[in-house]
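Beneath this line is the structure, given in C-alpha cells, with notes to follow.
What you see is the complex with one protein chain gone and the rest in place.
Naming follows writing order (A, B and C), and every chain is counted from residue 1.
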Amino acid sequence: MVFIIKPKVGEAQIGNFVKDWENKGFSTILSVGTEHTAVCLIGNTAAVDMDHVVETNDIVEYAKRVTEQYKAVSRTVHLDNTIVDIGGVKIGEGFFTVISGPCSVESEEQIVQVAKAVKASGAKLLRGGAFKPRTSPYSFQGLKEEGLRLLKIAREETGLPIVTEIMNQTQVPLFEDIDVLQIGARNMQNFDLLRAVGEMGKPVLLKRGMASTIEEFLTSAEYLMSSGCKSIVLCERGIRTFETMTRNTLDLSAVVLLKQKSHLPVIVDPSHATGIRSLVSPLSKAALAVGADGLIIESHNDPSKALCDGGQSLDLLQFEVLMQELKIRAAIEQKQL
Amino acid sequence: MVFIIKPKVGEAQIGNFVKDWENKGFSTILSVGTEHTAVCLIGNTAAVDMDHVVETNDIVEYAKRVTEQYKAVSRTVHLDNTIVDIGGVKIGEGFFTVISGPCSVESEEQIVQVAKAVKASGAKLLRGGAFKPRTSPYSFQGLKEEGLRLLKIAREETGLPIVTEIMNQTQVPLFEDIDVLQIGARNMQNFDLLRAVGEMGKPVLLKRGMASTIEEFLTSAEYLMSSGCKSIVLCERGIRTFETMTRNTLDLSAVVLLKQKSHLPVIVDPSHATGIRSLVSPLSKAALAVGADGLIIESHNDPSKALCDGGQSLDLLQFEVLMQELKIRAAIEQKQL
Amino acid sequence: MVFIIKPKVGEAQIGNFVKDWENKGFSTILSVGTEHTAVCLIGNTAAVDMDHVVETNDIVEYAKRVTEQYKAVSRTVHLDNTIVDIGGVKIGEGFFTVISGPCSVESEEQIVQVAKAVKASGAKLLRGGAFKPRTSPYSFQGLKEEGLRLLKIAREETGLPIVTEIMNQTQVPLFEDIDVLQIGARNMQNFDLLRAVGEMGKPVLLKRGMASTIEEFLTSAEYLMSSGCKSIVLCERGIRTFETMTRNTLDLSAVVLLKQKSHLPVIVDPSHATGIRSLVSPLSKAALAVGADGLIIESHNDPSKALCDGGQSLDLLQFEVLMQELKIRAAIEQKQL
Partner (left out) sequence: MVFIIKPKVGEAQIGNFVKDWENKGFSTILSVGTEHTAVCLIGNTAAVDMDHVVETNDIVEYAKRVTEQYKAVSRTVHLDNTIVDIGGVKIGEGFFTVISGPCSVESEEQIVQVAKAVKASGAKLLRGGAFKPRTSPYSFQGLKEEGLRLLKIAREETGLPIVTEIMNQTQVPLFEDIDVLQIGARNMQNFDLLRAVGEMGKPVLLKRGMASTIEEFLTSAEYLMSSGCKSIVLCERGIRTFETMTRNTLDLSAVVLLKQKSHLPVIVDPSHATGIRSLVSPLSKAALAVGADGLIIESHNDPSKALCDGGQSLDLLQFEVLMQELKIRAAIEQKQL
C-alpha cells in the first residue's frame, strides 16, 4: 500500500506519519520525487482501511494498493523518472548513454587504447571485465584484481567512469573505488550479492537473467533498492529461447514494459543478446528507437585476438561508425548522446 | 549445389545446361537476378565434382555448395534483394511499406472507414481477417466469404490492395481475386497449404510460426517458392517464450538474420507480437531502425468494440500519429514510406 | 455452464430441457456418461441465473460454471473416464495400449514384416506414415495413396487396426477406411482440418503442438468433439524448449494434468519427443509409471536404412525387449497390456 503525500508537506510531518506505521509493525519505503513524496508500507496490509487512512490524515493525497512484489522500484510508488548520475554522466530521461569496452581487460595497453577510442567516439562510460563468470572452469577467468587496477588506469587517462562486474560479496572491498558495479545475468537472483551490493550505496548496473521474467527482474532490483541502493540501471541482454541462431533472443518489448512499470532507466546489451557482430549495429539502433536510455556494447582493438567473446565485439572503427549513426538518430528522439 | 552463370550468357545456353542436369536426375531451380543468373541443383549432389563442372562448362563462373535446406529463397542462390510488387505497391529495398486494418472485417461501414483512414495516414495495403483461426471453436470465426466481399469493396473505394488470410487449400478459388494471401503463424508448416498457395503464383505474406526457428521459417518459404510463388514477404510476429507479460516475444534479431540469409523482404507485426497497444508504436519504430521493410499493424475505428483483438489495435488517430513519427524516421533510413 | 442431470431422468425430459435452451439461442453439448448425464450451454451465459435454473428444473441435480474454453472434453462436463474403442482395441482406463510401426510406410514387405513383429510383441495398433509432413520440400514426402493401400494390406495380414496421419481436409475421402486418423503436432491448430476430421466421426489421435499449452491442446480437442468426434486420444510428444540435446522436451507432467482436466485417454510418443533411440525405452517406462494410457513408438525392421527418422526408431528386437519390460510394469499398475 502506498500513500502519496500532498505537495509541500514538511519532512517532520512525513516523519511522524512514517513512525506511526513503523510503530504498528510495518516496514516503510520513503520515496522522494521532485513533485511527489510517497510512503509505501511493507507487511501484511490486508487489514488496513485505505479510505480511513486518507480521511484521517490531512497530509495524504491518495492511497493505492501495490499488487506487485516490487515496491520501491515501482512507478506506482515513485512517479518521476529516475536519472542515474555517475560523477556527472547521466543515464535516464533525455539522454542516450553508451557504455563500451572489451569483454575482458587484457593489458594496460589494450584497455587504455580502447578507452581512448570509445571516448573519442562518444562513449560516456568504460566497461571491461576483471572477474569473468565463465561456463567452464578451464576458460580464462579474467585478470581479477590486476584487471581492476588497469581499469582505474584507463579511467585516469580518459576520465571515463568505469563499469565492471562483481561476482560475489567477498569482493565488496575491492570494488569501493569502482564507479558502477555490474551484476551479471547469472547473478540476477544471487540475493545475498544483491543485498551486499545494495548496502554499498553505489550505482549498479543490473542485468536481466536469461530466464527471468520482467517481474522477477524488477523484484531483484527491489533487493538492491531496499538495501540502500538509489542508482540502479536495468539492462536487457536477451533471454533464452528455442531459437539457436542467436545466443539469446533480445526482448525489446521488455524495455518498454520496464519503463512503464518502473521509474528506473533501462539500457540494452546487443552484444551478449546475440553473440553476432553483424547484429550489434542494427539492434543498437532498434534499442534507441524503442526508447532505451542507452547501450552497453563490447568493443575491442583487435577482436580476432580477444581472449573472450571476440565474435561479438566491434572493432574500434565499427564502433565509431555506429556512434555516428546513433547520433543522427538520437537527435530525432531528442536524446543527448 | 549452385552454379553462378557468367554475365551475358544466353537463355538457350542456360537452358541446355539445365536440361543436362535434369537428364541426370536432378531437379533444378533457375534464379534470374538483375546481374546474376544461378542454377541450383536439388537432389543428392554428394557425388558431383564441383570443380570439374566449372572447368568443363564455359558458362559457369563459379559453384558453391548450399548447405541449408532452403535453396531458392537463399541469398547464396539469389544475390539481389527481391522487391515484391503488388500492383505497383512495393515491398523491399528502399521502401518501408505499412499494411494496416482491423483484425476482423466486421461490416462494410467498418472496413471502408478504416481503409480510408489508414490510406490517408500513409498505409499502402489494407489487411482484414475474413476467415479467422481462433483457439476456441466457440469464438467468432470471421465473416468468411462475406468478409472477402467487403474487403473488395474497401479496395474499390480506396485503391488499396488487400491482404487476408487463407486457412486451407479448398479456399483457393475464393482467393483468386485477393492481392496478397496471408499464411498465418499456425499454418506456417501446413505444407499442403503452402504448396497449393505457391501454385497460385500470387504474392504471399508468410508469418513465422510461434515456435519456428529462422531456418524452419525459410524452409517453409522454400515450399512456396519451389511451387511457383515468386513474391514472398516474410513476417516476424513474435515467438513463444517463458515471458508472460507479452503474448509473444518479438524477435527483431530475426529480421536482420532473415535478410542476411535470404533475398526476400521482411516485415514486422508488432500487434500480434505483443498483444498490447502501448507497445505497438515503440516496436514499430524499432522495426524500422533494425532494417525491416515494413509493418503490418492492426487498427480499428473503435478498438473497444472490436470483435477480436481490440486490446492490441490502434485507433485511427493513434495510427495516424504513429505514421507521422515513422515518416521522419524513414527519411533517415533512406526509405520511402 | 453445465447442468448435471439427476440419475434415471428419461431422454425425453432431457430433450425438452435441451430444446428450451436452444430456443433461447444457446448451443448445447449433451454429455452422456455411465452414471451422469450433463447438458452444457455454449454462448453468453453471463446473464443466466444458475441457482434459479436448478430450483425450477426438477431434473437438474446441480449446475456449475465452466471457466475453461473447452467444454465437451472437460471433466467438469463429463465425469467418467472415456475409453476409446477401435474395433475392440481399447485405449483408456485399465489398459496400456501400445501403437507401433515405422515412421514411413516404405514397401509392402516392410510394413507387413513390421506389423507382424510388433503384433507378436504385443502392440495392439499399427502406425505408419503415408502422407508425411516434412520440414523441407525436397525430403521424401511419403508413398501417399500407395502407402494407405499397403497399410490396409498389413491390417489384413495381422488384424491390427491402423493409425496414420491425415494432412488436409481434401484427403478425407481417402481416409474413410482408416481406423484411427492422426492429426500431427504441426496441424494441432489447423482448425479447418480439426472440424473436417471431427465430422467424419472416426477415432482420432491428436498430437500436442510443439509450442502448445495444455489449455490450447484441450481446446483443439474441443474442435474435434464439438464437430462430432466422440473418440479422441490425446498424445503428448514433447514441447520445444531451449534444450538442444533432445529434439523436444517430453512433458510428462502434462499427462497427469490432461487426465485431471479432461476425461480423454492420453498416450505418449517417446520417439518424436526425444529423437534419440536410447531414450525411448526409459521414457516409455516413465510414461507408464506416470499414468499414461499407452504409447506410440516408432519401430523399423532396419532402422539404419529407414527413409525417415531412423535414428529414433527401435529395431524389432529392441521393441520386443521393451514390451517385455513394460508387461512386468503394467501388471503393477493394474493395466492390461
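Note that contacts are C-beta pairs under 8 Å (C-beta built on N, C-alpha and C of every residue); 3 or more make two chains touch, one makes a residue touch a chain.
From a predicted model like this one, the values you see are computed outputs, not experimental measurements.
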- Task: Identify the residue among C:150, C:234, C:273 or C:337 that touches the chain left out of the display.
- Result: C:273
- Candidates C:85, C:177 or C:243 - the one touching the absent chain: C:243
- Given C:153, C:174, C:286 or C:321, the one touching the chain that is not displayed: C:286
- Check the options C:165, C:179, C:192 or C:251 and report the residue that touches the missing chain. C:251
- Message: Please output the residues of subunit B touching the missing chain, sorted low to high.
- Response: 240-242, 244
- Note on the structure: Per the touch rule stated above, subunit C touches the missing chain via residues 211, 213-215, 239, 241-246, 249-257, 260, 273-274, 278-279, 282-283, 285-291, 328-329, 332
- Item | Missing-chain contacts mapped onto subunit A | 27, 42-43, 69-71, 133-138, 167-170, 186-187, 189-193, 195, 209-211, 216, 219, 222-223, 226-227, 240
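Simple rule for what comes next: only the chains that are shown with their structure count from here on.
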- Distance between chain centroids, defined by C-alpha means - subunit B, subunit C (Å): 34
- For subunit A paired with subunit C, centre-to-centre distance based on mean C-alpha positions, whole Å: 49
- Return the residues of subunit C touching two or more other chains; collapse runs of consecutive numbers into ranges. 240
